[in-house]
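Encoded as structure tokens, here's the structure I'll be asking about.
For this view, one protein chain was removed and the others were kept in their places.
Then we have chain A:
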Amino acid sequence: MSGPAKSTFADRLLGRVRLRGPVVLVAPILAIVFAGLITSIVLLITGDPPLDTLLLMVEYGTRPRSIVLTLNSATYYYLSALAVAIGFRMNLFNIGVDGQYRLAALVAAAVGGAVTLPAPLHVALIIFVAMVVGAGWASIAGLLKVRRGVSEVISTIMLNAIATALGAWLLNKDRFAVEVSGSNNIGTKPIGASGQVPGLELIPGTTSKVFGLIILAIAMGILYHVLINKTRFGFDLRATGRSESAAVASGVNVKRMVLIAMMLSGAMAGLVGMPQLLGASYSYSLDFPTGLGFIGIAIALLGRNNPVGIAFGALLWAFLDTSSNILQLHEISPDIVQIMQGTIVLSVIVAYELVHRYQISAGQRRVSRQLASATPTQAEGASA
């Protein structure tokens, strides 16, 4: 693990190599310029004026109600991206966050609807159940990898499909579900008042409330930072991610680390559904949001697995989602938003890679200059 010259593309992509100096700011600016340029071209092709579209989105996105919507979506996107990032940090690709959070939310909703406890305990129980189910479901992939060498990419994708089938089986009147009278929906028994987390009136000028569990999301971000960067466990985790053989040599039990990291990722995934469940739906029904786990992958890449970066990524993603409604109202296809989101992820990856390469070649030039000017007594090579 010496210099940037030895890093791989994946290392740079996942933020394991840090940029230093003024170029830190260059990469995100470059990414924004790229994304803006490509989106503008797409808008021009579809016959919409790029600048007006952007202004429309900004105007709508800064209305108080839109800000609340953005913050609420960002809350679960953030948790989802953190779940993915834990795995990314040690080269585990947990594609199964989607299945993990859906199953966790379903079971937690059923448990929460079945019991009545004093408020803090009730909420704690639901969250605890969700984390246990998420961790448990992820541990299947972890165990398969540790014991049988099954790639977690394959197993977690398959477990997503199994989670869908299992969820459909559980969400049945013979098991967890109750019928909503007069409706074509079915869901778990609604969670009582003691299990609901009240919203916060953070944004003046609207009666819409921000999810109370946004605090949980922030706390998880801090916890993630401390765990990865300030603890022995985090060091082992990062070390395993960088070089498995080096980690083994320094006494890390890699198999144990894989299993624990997978379970931590799953437990975090279990939290993804909680803001929506305890702050708005109070029941897991047919219209519970799906696909948040995949969005988490994109946002983790966008935020380069850094807790602050992910927060920005989640807010940006949520802002774009929120503004899709206003685009429809003005005859602009809402699919433009999905194109923007994809473009931004690609731009960030490309921009950071370019800046990294620039930094590497600049370093090499510096070294060769030094070698040329100094007397060549030490022929050490260009591993600065």
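The rule we apply is simple: a residue touches a chain if its C-beta (ideal position, glycine included) is under 8 Å from a C-beta of that chain, and two chains touch if they have at least 3 such contacts; residues count from 1.
Throughout what follows, contacts and distances are computed from a predicted model.
Missing chain, UniProt protein name: "Nucleoside-binding protein", from among "histidine kinase", "Nucleoside-binding protein", "Ion-translocating oxidoreductase complex subunit G" or "Transmembrane prediction".
Screening A:T116, A:T231 or A:Q328 for touch with the missing chain picks out A:Q328. Note on the undisplayed chain: of the listed residues A:I32, A:L125, A:V150 or A:V180, the one touching it is A:V180. Panel shows chain A; residues 8-10, 13, 65-66, 69, 72-73, 91, 93, 95, 98, 102, 151, 153, 157, 164-165, 167-169, 171, 179-186, 276, 280-281, 286-292, 294-295, 297-298, 301, 321-322, 324-326, 328-335, 338, 342 of it touch the chain omitted from the view.
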